[in-house]
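Excluded from the complex is one protein chain; the other protein chains are retained at their positions.
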Amino acid sequence: MSVQTPNLEPKGIQGLGKPIKRKEDARFIVGKGTYLDDINLPGMLYMALVHSPYAHAKILNIDASEALKIPGVKAVITAKDLAAAGLSWIPTLAGDKQMVLADGKVLYQYQEVAAVFAETRQAAADGAAAVQVEYEPLPVVVDPYKATDPDAPVLREDIKDKMEGAHGPRRHHNHIWNWSVGSKEETEKALAQSEVRIKQHMVYPRSHPAPLEPCGCIGDMNKATGRLTVYMTTQAPHAIRTVLSLVTGIPENNIRVISPDIGGGFGNKVPVYPGYVCAIVGSIVLGAPVKWVETRTENLTTTGFARDFHMDIEIGATKDGKVTAMKVYTLADHGAFDAAADPSKYPAGLFSICTGSYDFQKAYAEVDAVYTNKAPGGVAYRCSFRVTEASYLIERSMDVLAHELKMDPAELRLKNFIRPEQFPYPSALGWTYDSGDYEKTLKVALERIGYYELRKEQAEKRARGELMGIGISTFTEIVGAGPSKDFDILGIKMFDGAEIRVHPSGSAIVRAGTRHQGQGHETTWAQIVSEELGLDVDKIIVEEGDTDTAPYGLGTYASRSTPTAGGAMALAARRIREKAKKIAAHLLEVSENDVEWVDKKFVVKGVPSKSVTMNEVAFAAYTNPPPGLEPGLETTYYYDPPNLTFPHGAYVCVVDIDKGTGEVKVRRFVAIDDCGTIINPMIVEGQVHGGLTEGFAIAFMQEIAFDEQGNHLASNFTDYLLPTALETPRWETGHTVTPSPHHPLGAKGVGESPTVGSPAAFVNAVVDALAHLGVRHIDMPITREKVWRILRQSGIDSF
Amino acid sequence: MEITLNINGTEKKLNVEPRTLLVQAIRDAGLTGTHIGCDSSSCGVCTVVLDGKTAVKSCTMFAVQAEGHSITTIEGLAQGDKLHPLQQAFHDQHGLQCGYCTPGMIMAAYVLLQHNPNPSEEEIRFGLSGNLCRCTGYQNIVKAVQQAAQMLQQPTGAAADD
Partner (left out) sequence: MIPAAFEYKRPMSLEEAIDHLAKHGYDARVLAGGQSLIPAMRYRLAQPGVLVDINKLPNLSYLSEEGGMLRIGALVRDTDVEFNKDIQHRYHLISDVSMVVADPIVRYRGTVVGSLCHNDPSGDWAAAAIAARAQMVIKGKNGTRVEPIDQFLVDSFATSLGEGELAVEVRFPTPNALTSGAYEKIERKVGDYATAAAAVQLELNPDGTIKEAGIGITAVAHMPLRVVEGENLLRGQKPSMELIRAAAEEARKIADPTPDARGSAEYKKDMARVLVGRGLLKALNRLGVAVA
């Protein structure tokens, strides 16, 4: 690993493709970031929550009298108190509703039952411990396959007779919705006619984003002004403001949501959680600011989980390996409330990207969602909505098919890729892929890792009884939701906004409706503006997260920032440039038609010596605007993308297996990503490193598991395992560039590709290592014991 | 009870309960660069340096226990406007993203370099394995520690100029 010598802070014009260092680092490296818990307001109270020990139980009584005796405890609220404010239930993003505090019963372990407000954190914690709750346990539903048994317990008493849900009819009291896409009949016919068919069941286990900063909120109702300020760890401050206005009845202009520095989000900080609502209600009722910061246990047990898709796939192919059709059935475990964070029309998110990078002529996908006694969620954990599940499904299945056909998995992929000339490519399940060159990207990855030499090594090792495997994943993502014709959340279209204000002296402040959580927007948005306007990058300040100042936007998740806000930023800049051109013509004393933008300056056509810079134009916009032209140099642009973007990549993983313990060691991992135009390669590489690490964690250790009583088995970091530097493999990254034809910059987004694409590569590598023993699939997380069992069953033993 | 803590060379009088965790006391003293990320001593975002050469997860020590020790937090690392080589290197190598683990990670790296001024990649990964990062995949953190090690071994930190 080579070490570069340190260079100076980025200065001057720094446009696209420059690996400039991040502007936001300055405060973080000296401990001067401002995260939610760093904010303290005068007279602030602290809130702690009481949680249910049972996964399903009737609440017989809540006795707060002992809690109220503790010095410093100001109040305890329960569902009854919330009901008085009309806030005992709130709408979810998925068209369902959820309890804020347990209303008559609890539906999952650790569900919030009461909120305690106190003058100190200690008193709040002691108060929560002193609240006595009497429960009558009820039978639980843990296995989603048993949720719709005829005699399954009723979980949602509130809707047990309501058989029409937000997404169509429900066929059982624990059924939420059924969704399908594609032609079932044609697909089944094509499958029946296929020479080769494979079937595979696979589970994408329940996971949790677990950012290192837990969720938190400070509600601050100013009774004198009627203004509610909410500091919140949210990836989508504007959407939160709208939701808060809808549920509280407070006019939206009287609500200010401030999302301060966020210590990682990964989808966890998109939904509205009961704790937020209670802190806000507490502030309204008690007339003081109320802070609530989750414990890690609260984070892992009650806030948005991800995945939990139970998938069955069938693929047809010709004998020589050309795929013909795929059919997918998925059971989605949504927990006790349908709080999945998906665009309104897509209850299963963008799962229909499951045909992946391959030219399937026929496809059909169907998903049923059910209620169980688990926490709600279904967030897009470092991925676009349900795209990780889809990508894992197809990439794992292609290996199963290769195994069946006795074909090399790379060759099978090369044979079935959508070819470059097929773009824009209409997929069998209704998407129009914008661009891609899958063969090129895979070939770069194979070359980089030395694929064919590794296959030789594997054969030699196998002959000696040693176990190594090679796994490939050539995924296609779908991100950047999205075009307003199809995409909205609670009716709000999924555009995003950007505002640019160029000041007279040539510096600028730019704002966006997104909210970064480590993605580097303060640098990359500045680079876009620097590129488009020729302003010095160090003179551009980027601001996000304050709804009073930032333009409306749907926020940062699902890899949408660059596709949406990045596009808005570029187009806002171009709108400024259009106006600037008029001013430049005025300064150059020529007609606008005689001015062109060359090398980040306005130049008189044919007279390169006659030019003005944007700095000069900015000054003139305020001091010497052309007659008849509105002064100033500011604009706001709302960008409604015409299509989604389709980043892709080719990942290759090499593993070695310890025959004694079943341990899998990742020897090498090459990730070649194609995210279109790259704004800052350093940041892109960093995003890829992080995403690969989360993919690795999901493949090998992270799982939110439950026992038969619905007890949560991963309620803290000693049980929910995040890899350290020691377990994490060393990543080898690279890229190909296939710009998006419709994005203003050709960029596609990258933050989540590696989490989407990598799990299949890891699992494929392990299965490949064991394939000669008859192994075709292993569900994640791949523990040592799962591998050990296969080894011992195959008679393999070793110290 | 009233205690006096020496944080970053400054004596601070604090009113704490015996059960007040050191991390809470540090944060209540206005030094919010030291973060809290878990309850199980797992994540290490609260790591501070104790007596110059050892580190502690400040969520796993009571504030009262820190009396008589010197505590160094992220805020105490730079010399005026001059960043410590670790801070400079984390910036240079893109060793941080959301920044939440960064103070603890830098303090862990600080003591690592005290004990091993020229660590290999493997030794850095080993030495930082008590600190979680969710964003970077650690690779650039390792590079940053390597850069800092080099800078610290150069005379008077000439490479740290910025």
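Read from first to last, the chains carry the letters A and B; within each, the first residue is number 1.
Just so it is clear, contacts are C-beta pairs under 8 Å (C-beta built on N, C-alpha and C of every residue); 3 or more make two chains touch, one makes a residue touch a chain.
Worth saying up front: this structure is predicted, and the values here are computed from it rather than measured.
Taking every chain of the complex into account, the chain not shown here touches A, B.
Of the candidate positions B:Gly37, B:Gly76, B:Gly95 or B:Gly127, contact with the unshown chain belongs to B:Gly127. In the complete assembly, the contact with the undisplayed chain comes from A:Asp719, out of A:Glu457, A:Asp719 or A:Glu732. Shown as candidates are A:Leu41, A:Leu68 or A:Ala125; the residue that touches the absent chain is A:Ala125.
Listed residues A:Ala26, A:Met407 or A:Met701: the one in touch with the omitted chain is A:Met701. Contact with the chain that does not appear here is found for just one residue of B:Asn6, B:Ser40, B:Ser70 or B:Gln150, B:Ser40.
One of B:Ile7, B:Leu31, B:Ala55 or B:Ile74 touches the chain omitted from the figure, and that residue is B:Ala55.
Residue positions on chain B in contact with the hidden chain: 1, 17-19, 21, 39-42, 44, 47, 50, 54-57, 59-62, 64-65, 68, 108, 111-112, 115, 126-131, in rising order.
Considering the complete assembly, chain A touches the hidden chain via residues 121-122, 125-126, 129, 295, 297, 660-661, 663, 701, 705, 713-714, 718-719, 721-724, 726-727, 783-785, 788-789, 792, 798-799.
Please note the rule applied: only the chains that are shown with their structure count from here on.
If each chain is reduced to the centroid of its CA atoms, chain A and chain B end up 29 Å from each other. Remark: chain A residues 1, 3-9, 21-22, 24-35, 37-38, 121-122, 210-214, 261-266, 293, 295-297, 517-520, 682-683, 685-687, 689-694, 716-718, 722, 724-726, 728, 730-731 touch chain B in the complex. Contact residues of chain B toward chain A in the complex are 17, 19-20, 24, 27, 31-40, 42-43, 45, 73-75, 77-78, 83, 87-94, 96-103, 106, 121, 124-126, 128-143, 146-147, 150-151, 159-162.
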